[in-house]
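One protein chain is absent from this view; the other protein chains keep their places.
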Amino acid sequence: MEFETVIGLEVHVELATKTKIFCGCSTAFGAAPNVNTCPVCTGMPGSLPVLNKKVLEYAIAVGLATNCSITQYSKFDRKNYFYPDNPQNYQISQLYLPICRNGHVDIETEAGIKSIGIHEIHMEEDAGKLIHDEWEDTSLVDYNRSGVPLIEIVSEPDMRSADEVLKYLDKLRMTIAYLGASDCKLQEGSMRADVNLSVRPVGSPEYGTRTEMKNLNSFKAIRRAIEGERARQIELISEGKQVIQETRHWDDNKEYSYAMRSKEDAQDYRYFPDPDLVPIHVSDELIESIRKAQPEMAEQKQKRYVSEFGLPEYDSEQITSEKPLADLFEKTTEICNNPKKVSNWIMGETMRLIKERKLDAKDLKISPKNLAELIDITEAGEINSSVAKEVFEKIFDEDISPKEYVKNNNLGNVSDEGELERIIKEVIEENPKSVEDYRAGKKKAMGFLVGQTMKKTGGKAEPGKVNGILNKLL
Amino acid sequence: MDISTLSAKELGDCLFNKEISVKEVLDYTYKTIEEKDKDINAFVSLCKEEAYERGSVIQEMIDRGERLSPFMGVPIAIKDNMCTKGIKTTCCSKILENFVPNYNATAVEKVLDAGLIVVGKTNMDEFAMGSTNETSFYGPAKNPHDLEHVTGGSSGGSCAAVAAGEVKLALGSDTGGSIRQPSAYCGTVGFKPTYGTVSRYGLIAYASSLDQIGPIAGNVTDTALLLEIISGTDEKDSTSVKRDEYDFSSVLDMDVKGMRIGIPNDYISHGLNDEIKEKINETAEKLKAAGAEVTNFDLGLLDYVVPAYYVIACAEASSNLERFDGVKYGFRADNYEDLHTMYKRSRTKGFGKEVKSRIMLGSFVLSSGYYDAYYLKALKTKALIKKAFDDAFKNYDLILSPVAPSTAPKLGESLSDPIKMYLSDIYTVSVNLCSLPSISVPVGKSKEGLPIGVQFIGDCFGEKNCLRAASMMSNGEA
Partner (left out) sequence: MGKNTIDDETIEYVGILAKLELNDEEKEKAKKDMEEMLDYVDKLNELDTDDVLPMSHIFDSENAFREDVVTNGDGCEELLNNAPKVKENMIVVPKTI
């Protein structure tokens, strides 16, 4: 029997706010344990939550970018379950009236454009961290992440393969990163995906029983987990056994998932509207102002770069893959008006160095002004291409001014014609044999003389000019 | 000077005029508490050191001629479910026996900012769950009018402390009558304001949608002035409301002429004690004599208010009390094998019977398969009750009603029959379900010598109407 895989995703995204969702604690990474805490995010008796407005704005922005309708009367609900990383033993989330519903994003598949439905997007708080203490065989609780704002994007079960899942995730990642709502890093946990998967015989109208897989920390893990779970379910069915609806934990090292059920984990969350938070009224004006402030998305930019700047489609796709690169492209082009050269620098050296230095595009130091200046002086023949690369690396690392750097380090081409002529005269004097050869019609000799000149100038002469002067003198 | 006969306002004046010092007042207060509290058990902890320290700061300000409020330098007692920085706050539960908050509840902060001096924390039903103060981990507070009788609850300690003259002012909280009912039992004035008028930040929640902090005092003027001090919008409490005015005491000299006051028929027929019914009638006559129109009307739904209340309150409580788990603060059981036995043993040993019973009920009504039948049904009933009050307030400025069906019962008579105990809240819980303001004022005593109170219920934000009628009644008494 042929089986079809049916996949829906629950994607958690940590929002890029400065403070937590319900209190004024910092969301900054890297603090010592429990430093970024207060009575609210540690569940102290009597403390009360107050919603960070920026969280609502980001959630709406993501909703609009994913074609959702915005719920104009929305509420928070409590999801009740006991766990030490959850200080109140309930998570403030949204069940009954989530902020966004009924959206979709389009992905490109081999069969063409496919629309993946978004069931809802809701706002919620993140949990703290549990660290296993090997010495004592206990766990240690750190609430620094407790209360960091999340949105959960729940898709419809519209995906049929790992490829589609990864395309959908990449699309979400890019969209949200473009909005500035999150940096969406799977490895660092600022984007997390739980996979709901079931299988069914091809052509069957009904869905099979699904499982939910958690702990997927990379695109590779997601792919492996999907393939593993599909195989596991098909095997069960083929053996005449049943798939049990359950949550499974993926162990990427063992490439194996295991069920997380226990008697104490009843999975009965007793959701009810949180009486500590008032319902949220989203006005038409707020939606409109967020819509107006939405940046141009990658897809639109891609098309525009082709039509407006005449970039090849491949270039356009590469440059728009990260918003900071697209921003750099646009701003630099604005200054130096040489889109193709700008695009070359970004696709070539910039991306190479990002990879080599293991950096993130958003941490780029290059200023458009300095990149434009580099392109200008290179084009004007003031430096040659190998010097340009050297200068670029300096811009990449320290954002230096190329003109000043070239001057201070004496890297400029010998531009004074008199000086160049003097050097070439020396070369002619020192190489009478070649001069003779040239005059005898051996055109190759010219190449040798040019090379000698370049050597004397330390590579800082412009070959075209050298040719011209040689021609004149010979 | 005989401090015992002064009102809080008069004491504040004496302090400001330096007829008496803050230290003298504190000496008097702690001496009185020492004498009386052995019997009454109104206080569960005292904070003498902090009080004297604060007292000397306040005295210096008074000496410089500064006046923060009419109650500057006046001692106040705080119910033990409001967080007090550096002072143990237990909710009268074993599970919080050693809990010392790192912050003050907003209401406490406001009281301190007004120059009042917190002298101690008062007894209450455990987590405010109870109507007699008998579920307290520290044993019941006793009624100063008759030590054989309960104070009522849950703010029993606050009301008893005021009634016994240990303090002149106290803060209580009211989730289903917890300020008004013990006020009626103890003969104090207690005011449950419109929901959101006083910040709940730092009030350890029982049922968040119903809880409201309010003032308890010996007379209406002190009550109104204390409400002015503690009320106000708070950016830390999303449910706090922005009101146009907070000058509640401005109406104290107004009469009740032309006020339309309604008495709900079923509130005076349902097994109401005859003596209390008599007092309601007397009150109605006095109001009429003072120019108010007093008529009876059908409010309806009385049979449904207690079940709706218990479902909602227990559901919220089951969630609010999840944080008491032995992890971050409070009691952690000694013996456990793993995480879940630690949770279960800490909670089972840490909570008292009544609290556990309400948590169980609340967890059940929210659980899968029962949510619609119980919790949602209760929320719909709440909507009907609210509608009934909205309709009533189209015709009336105020509702006059009993506070409790009887005077304070004897100690030990109530807990055995929970439903009977819950029914004693029948006249008070609607006010919480509908976010209404209501003041309980003493109107005399029973033949047995126990106080009787009545309540004036206003429409949302109608505190001033409540105070007009209440102050007229107390003027009449005086």
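As written, the chains take the letters A and B, and residue 1 is the first residue of each chain.
Following the convention adopted for this analysis, contacts are C-beta pairs under 8 Å (C-beta built on N, C-alpha and C of every residue); 3 or more make two chains touch, one makes a residue touch a chain.
Just so you know, these numbers come straight off a predicted model, no measurement behind them.
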{"item": "Chains shown that the absent chain touches, full complex", "value": "A, B"}
{"item": "Candidate in contact with the missing chain, chosen from A:Lys54, A:Lys214, A:Arg232 or A:Lys394", "value": "A:Lys54"}
{"item": "Residue among A:Phe82, A:Phe329, A:Phe396 or A:Tyr438 touching the omitted chain", "value": "A:Phe82"}
{"item": "Residue in contact with the excluded chain [from A:Glu14, A:Glu125, A:Asp142 or A:Glu349]", "value": "A:Asp142"}
{"item": "Among B:Ile3, B:Val241 or B:Met254, residue touching the chain not depicted", "value": "B:Val241"}
{"item": "Contact partner of the left-out chain, one of B:Glu134, B:Glu228, B:Asp325 or B:Glu463", "value": "B:Asp325"}
{"item": "Contacts of subunit A with the absent chain, listed as residue ranges", "value": "17-19, 23-26, 32-39, 42, 50-56, 75, 80, 82-85, 130-133, 136-143, 263-264, 266, 268, 270, 272-273, 275, 277-281"}
{"item": "Missing-partner contacts on subunit B, residue numbers", "value": "98-100, 102, 195-196, 209, 235, 238-239, 241-242, 301, 303-304, 306-308, 310-311, 318, 322, 325-330, 332, 336-345, 347-348, 351, 356-357, 359-365, 367, 374, 376-384, 386, 418-419, 434-435, 460"}
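Going forward, only the chains that are shown with their structure count from here on.
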{"item": "Rounded Å distance between subunit A and subunit B, as computed from the means of their C-alpha atoms", "value": "55"}
{"item": "Contacting residues of subunit A [partner subunit B, same complex]", "value": "39, 42-51, 78, 80, 82, 84, 87-90, 141, 264, 268, 270-272, 275-278"}
{"item": "Touching residues (chain side subunit B, partner subunit A) in the complex", "value": "82-83, 89, 91, 96, 99, 101-103, 105, 200-205, 207-209, 235-239, 315-316, 318-319, 322-325, 327-329, 339-340, 343, 363, 366-368, 371, 375"}
